[in-house]
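Just passing along the structure, written as structure tokens.
With one protein chain removed, the remaining protein chains of the complex are shown where they sit.
Chains: A, B and C, in written order; residue numbering restarts at 1 for each.
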Amino acid sequence: MSSEAFTPLSRREMAARIAEDIHDGWYVNLGIGIPTLVADVLPDSKDIFLHSENGILGFGPAPDPEHIDPWLINAGKQHVTLRPGASFFHHADSFAMIRGGHLDLCILGAFEVSSAGDIANWSTSAHDAAPAVGGAMDLAVGSKRVWVATEHTTREGTPKLVEHCTYPLTAPGVVSRIYTNLAVIDVEDSRFIVRTMVPGLTREKLQNLTGAKLYFMESANA
Amino acid sequence: MSSEAFTPLSRREMAARIAEDIHDGWYVNLGIGIPTLVADVLPDSKDIFLHSENGILGFGPAPDPEHIDPWLINAGKQHVTLRPGASFFHHADSFAMIRGGHLDLCILGAFEVSSAGDIANWSTSAHDAAPAVGGAMDLAVGSKRVWVATEHTTREGTPKLVEHCTYPLTAPGVVSRIYTNLAVIDVEDSRFIVRTMVPGLTREKLQNLTGAKLYFMESANA
Amino acid sequence: MINKQVRNVAEALDGIRDGSVVMVGGFGSVGQPDAIIEGLIEQGARDLTIIANNAGAGRAGLARLLDAGRVRRIICSYPRSAGSVVFESLFQAGKLELEIVPQGTLAERIRAAGAGIPAFYTPTTVGTVLANGKEQREFNGRVHVLEEALPADVALVQAWSADRFGNCIYRESGRNFNAIMATAARLTVVQACHIAEAGTLDPEAIVTPGLFVQRIVHVPDTSFSENTETSADKGKQAA
Partner (left out) sequence: MINKQVRNVAEALDGIRDGSVVMVGGFGSVGQPDAIIEGLIEQGARDLTIIANNAGAGRAGLARLLDAGRVRRIICSYPRSAGSVVFESLFQAGKLELEIVPQGTLAERIRAAGAGIPAFYTPTTVGTVLANGKEQREFNGRVHVLEEALPADVALVQAWSADRFGNCIYRESGRNFNAIMATAARLTVVQACHIAEAGTLDPEAIVTPGLFVQRIVHVPDTSFSENTETSADKGKQAA
């Protein structure tokens, strides 16, 4: 994409873009990958409680190397810190929060997302007998909102936003918004609706990088 | 029974008799009535943890009147004390302990017990539309052992140990031992087997006060 | 900034509608959120379904709510006890529907509602009249009944201490149904004896993480100022 007149967002810029849209007071679970980076860029001006599957509500950014607490990790097995008002609980209580619909938002990475809101993010092949599902399926079906954070295409340029997922699903019909390095896209009534794009990107170019028809809000630039 | 040459146990004596048979290290739930009295007569020489449905493991005897803690009651709504090693938990965790088979023993009062081990202790009429079941059914099906503590007959002299219960059941086939004011009786293979009787009581007299055939261990006195 | 503390009981109960399903925490007199129950009478919502372990005792709190004719139906494990005069007269007059649920099944149905489990099997009630009409099924050679989750519109909860994030701890046997009801309602209203400074509750000891709680109202504890006789009287209300 280097020949184009636009600059895709870096992973950290994507995280910052997502952080802007998280409401004050929300309870949020961050999946592995780009979503995890959101923890480090949340503004102090908002009270946002981050939930981790392994039994933490209210963790904070990564610690300084000299202040690592070996007993305090997030679901990605990374060392984290604790914010005021945090609490610990066991795995059954943790997933009671998830499955019971108590999280306002989870942000997941994805291999593919369909215009129906299907997400595939746990297994790259129907023939993979040992895929690692972790907590993704519970998060996808249990959270009030599911957002996806992903590069717009694979490294090879294959679209990740598609009409129908080809990889095994994590859950059908759950995704309501997608943040990519090129655009922010709502999923509504089985359609991809582009809210914003990076400066310089054209509608045609974005459509070419996408595996399903795009609709554009008037406010989407370009 | 005053004309007979035997003395029925008082309620407190029954409680003390039961306390003798509770093993060191057992986790025990005491139902309302005579069972509750056991809490006050447990020997200090044994570590016996008393469980209360409302979220206590390890409560102790009633407090002195001047040391009542209004926040500390047992399932019978009586003020209690706390022993070393006690813990608090909520109602779902409390019944997870009960239903999950983690209590060594529960001791229940009863309206009727059958020789098949059926117990009826919650409703005095099939037509009672508002009986108070409380935790009795969970305790009866969940505990490793269910003992019954009861007067041998009603005040009117009607047998409470019967061939078939006439009152609505709390649970079928769960009782393994019965402590009455006259005898200690095992329930095995759908038979009442008398282990001991109060001094001076005859086998014939006890049989007359019982609604099902009694079998006697050789060691049963008289 | 999150601040779930509201100024008074009226604000805590604002918007509760006629026909709501309302959970009421506590077991006997311990952990009963009396101030917000009384507030609900003032608030005026009618045609309520109440989920609670008991059906009220004496003339105050839940009994007064029943007496005021606000309750259509009650789901509980132990409706009839020494002081349940209001319940009994209404029930006998046919003015109150009743669903009797064993205490452990009641607790588990509430917990299931909070945990996104729509139904589960339990051995409790098998072979009794309370299993009548229930679907039965064998697992591991033992018969069980199917029970469904029991969610609510509103949960009225008493906590010992709460912070502005909604985190709660309870006191001794006051945890009882409060901690599970807090998870099972769309609107959880907490009557807290103490308000803790943000960040001062021990993260290892918080029982109800704040995400379960929507509103907190400060109602200081009065139980310790009661004389022993009063406490003992309350103690006589059977389980």
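One rule holds in what follows: a residue touches a chain if its C-beta (ideal position, glycine included) is under 8 Å from a C-beta of that chain, and two chains touch if they have at least 3 such contacts.
From a predicted model like this one, the values you see are computed outputs, not experimental measurements.
K.L.:
Taking the complete complex into account, which shown chains does the hidden chain touch?
P.N.:
For the complete complex, the undisplayed chain touches A, B, C.
K.L.:
Considering the complete complex, identify which of A:F88, A:W147 or A:F216 is in touch with the unshown chain.
P.N.:
Once the missing chain is taken into account, the touching residue is A:F88.
K.L.:
Of B:F88, B:W147 or B:F216, which one is in contact with the hidden chain?
P.N.:
B:F88
K.L.:
Of B:L103, B:V133 or B:A149, which sits in contact with the chain we cannot see?
P.N.:
B:L103
K.L.:
Could I get the residues of subunit C that touch the absent chain, sorted low to high?
P.N.:
Given the touch definition above, subunit C has residues 108, 112, 115-123, 139-140, 142, 144, 148, 169-172, 202-205 touching the missing chain.
K.L.:
Applying the definition given at the start, please give the residues of subunit A touching the unseen chain.
P.N.:
Interface residues of subunit A facing the absent chain: 32, 52-56, 65-66, 68-79, 82, 88-92, 94-95, 98-99, 123, 126, 129-138, 141-142, 168-173.
K.L.:
Write the list of subunit B residues that the hidden chain touches.
P.N.:
Within subunit B, the residues that touch the unshown chain are 24-25, 27, 46-47, 49, 51, 57-58, 82, 84-89, 92, 95-103, 142.
One rule holds in what follows: only the chains that are shown with their structure count from here on.
K.L.:
In contact with subunit A and with subunit C at once: which chains are those? Just list them.
P.N.:
Correct list: empty, since no chain touches both.
K.L.:
Farthest chain from subunit C, going by the mean of C-alpha atoms per chain?
P.N.:
A
K.L.:
From the C-alpha centre of subunit A to that of subunit B, how far is it in Å?
P.N.:
Whole-Å distance between the two chain centres: 56.
K.L.:
Quick check: what residues of subunit B touch more than one other chain, meaning two or more?
P.N.:
none
K.L.:
At least two other chains touched by the same residue of subunit C: list those residues.
P.N.:
Subunit C, residues with two or more chain partners: 111.
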